[in-house]
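In this view, the complex is presented without one of its protein chains, the others remaining in place.
Up next, chain A:
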Amino acid sequence: MRGDTLKSYRFREEREADWRKLDLILTRAENSGVNALSDEDMTALPRLYRQAVSSLSVARSISLDQNVITYLESLCTRAYFFVYGARTTLGERIMDFLRRGWPQAVSGAVGPTLLAFLFFFGGIALAFFLCMQDMDWFWTFHNESLFDGRNPDATVEYLRSTIYTDPNDHGQSDLAAFSGFLFNNNARVSLFAFALGFAFGLPTAWLLLYNGVTIGSLYAVFWQKGLGFEFTGWLMIHGVTELFAITLAGAAGFVIGGAVAFPGRMTRMDSARAAGQKAATIAMGCVIMLVIAALLEGFGRQLINSDVARYTIAGVSLFLWCAYFYLPRAGRDT
């Protein structure tokens, strides 16, 4: 009965060398990257991959050797992800994000950006006008004394001193530290605004309003003391970047919320997925903007005490961001 060998054994014998070769190439690529592969390996790869895949189909129907089938399953999975996976390096991905992905995602979400702008600046305006009518509103919004005593009871001199830095003051590192805390807070708020968009965008709207109210009430305090112009300069040197970032984070949340609430012809899940990836790109950009804002705040604001220079920087940064996001550019075809 033992004259001829097993079919599955012969099948394996004929192909085993190729499987092992593919395994070796994949191991090398996984450990040290595509660049570690020789040209010979690269040309052999598609053939070896196709062969392994067809070996798997055949093995499933003729072989009962568990080990062979498990091995081929794992080999084919690894090969599939390598052959059809992304082979760009991290650097290329970052460049692509900066050159194309980010501005495209932002300029593709003008509607949600306007909506986020309305909620955020609506919150600011609401709190501002309420506080201007009756300063008691300030204490409704903030029941504890936040902001280092910047409240309606503070004197004009004190408020003025918070806007400009005394060159002889040694508390500069504290201010830099404050910008670090603020970054942390803003970055979390941004990611929350993005991620909570999932719940139809309602928590996002609330977050935007709430943060707007905080800024608006503080604004009213300074405005009432006749420091509106100076405070605007103090706020806007980094605020243009920061508020823009938070608005965009809100827009990212609304992109997702809109896709979940109104999926259109797609299934809700597909719609959420398509929107989620676009929104995540915007959210990533927000983190970058917030880093820049923190640098402007931590260093720029302490070093630059002239109102004109502060307004110039604010104006220039607004122009640059808008140009970066919204100016049509060549080679935008994907």
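Convention: a contact is a pair of C-beta atoms (placed from the backbone, for glycine too) under 8 Å apart; a residue touches a chain by one contact, two chains touch by 3 or more; residues count from 1.
Assume contacts and distances are computed from a predicted model.
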UniProt protein name of the chain not shown, from "CobQ/CobB/MinD/ParA nucleotide binding domain-containing protein", "RDD family protein", "Spermidine/putrescine ABC transporter permease" or "Sarcosine oxidase subunit alpha": "RDD family protein"
Sole residue of A:L45, A:L208 or A:I256 that reaches the chain not shown, by the stated touch rule: A:I256
Among A:V53, A:L118, A:M132 or A:L227, residue touching the chain not depicted: A:V53
Chain A residues touching the omitted chain (full complex): 1-3, 5-9, 12, 16, 19-20, 23, 29-30, 33, 50, 53-54, 56-57, 61-68, 70-71, 73-78, 80-81, 84-86, 90, 93, 96-97, 101, 173-174, 176-181, 183-184, 187-188, 191-192, 194-196, 198, 256, 269, 272-273, 276-281, 283-284, 287, 294
